[in-house]
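Excerpt of the complex: some chains, original placement.
So that you can tell them apart, the chains are marked A and B in the order they are listed, and the count of residues begins at 1 in each.
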């Protein structure tokens, strides 16, 4: 099984770590290949970033299609580009945001999502709503750390995550925590342990593992998204500054 | 008052009609200027079309910002690009989709939206949901005519709209009808008259007029979208195939 991970940014230095983390999260026999965008932004924290990112994702989706991979994961908690990628392909396309939330909804009464910066809260709440999961949401809380600074001091980041998780549990009634940034991939066990030390028995979901495993299911079962919901668009004239993306 | 209408397609031949229709819909003293995209698609009927459209909208939004217009309308019923444009600007940005639905919600018990093709129904339903208006929605129904064919035979189009409206009223309980394509701009009175002939006293909302007038309100009142909901994104490195869109 060949799974393409699209890092929907131009930050290529993340590739090796994502390669490692996704490979760790994958079942044996799954081959992972991470690609970054040629065109896009260094991180995704606004609608502007989405705008500059989605065409680059299309490029990579079509590339993946030609190469004949079995599934495509778009490595971003807002599941950026998933709908368009689903339109363009018959093979499964998913993102870690929805994958984590669906698992969280199954495992506990209510979940909280920890996003990076305050200004993302409305976007994340809208995404939860789009997945029709608002009644399972305890809260969205922000760490107050931008994506690109999350690794500046791993200890500070970890402590902040645990502090904010504690608030989500104590004040919002969260039973499950989703660290809402794929750069936090692999940290779930440490967060869970940190919360346990403070006396909280909380499930923490690793979004990378969640999405990798859900992808495995879809490919194994020959399942994919509905082409009634995401029909292949007809060819259509268009102008584009870069290379031609689609047959017109 | 100077209002920029962004035709979010590359179909420049629509410009003159849109110019005329929006000017008709505007109050005296409002100056309308319509621009089309350099980069984009000929019409918008899929997530792929959105992907190819939104960066082109950003170009035109920034252009409008430099030119010092008072407000920006993005001429599309899915309100494509409105969130990103709102991030980039402090002046009001709106689309005819939400504008029509908010008015419809005020005027009657439930409304129906007539979209062009069947495959758009889930996208339109999601948009209604995003506006938190689902409980006011009677139905979304499709005309079965692609955007670019809506003017092939105006009589057929009109008859189809009236037929589908009648179904929305009879079967779904619609009290208000929104013709869900801006290419139908100006047709509301004919639709309302056609329904009256068949015995239905139905409010039909013209999306162009709705959005033009709501824009007028916002500019007049010095109101705009919340910059907490749509904060100006920080400058950030990016790659882009065309001209540089944003200062990085």
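General observations
In the analysis below, a contact is a pair of C-beta atoms (placed from the backbone, for glycine too) under 8 Å apart; a residue touches a chain by one contact, two chains touch by 3 or more.
Values in this document were obtained by computation on a predicted structure and should not be read as measured data.
Because all chains derive from one sequence, the complete complex can be expressed as a copy number, which is 6 in this file against the 2 shown.
Heads up, the rule we're going with is that only the chains that are shown with their structure count from here on.
In this assembly, the C-alpha centroid of subunit A lies 30 Å from the C-alpha centroid of subunit B. Those residues of subunit B lying in contact with subunit A across their complex are 10, 37-43, 45-52, 54-55, 57-58, 81, 83-84, 86-88, 119, 122, 126, 129-130, 228-231, 233-234, 236-243, 245-246.
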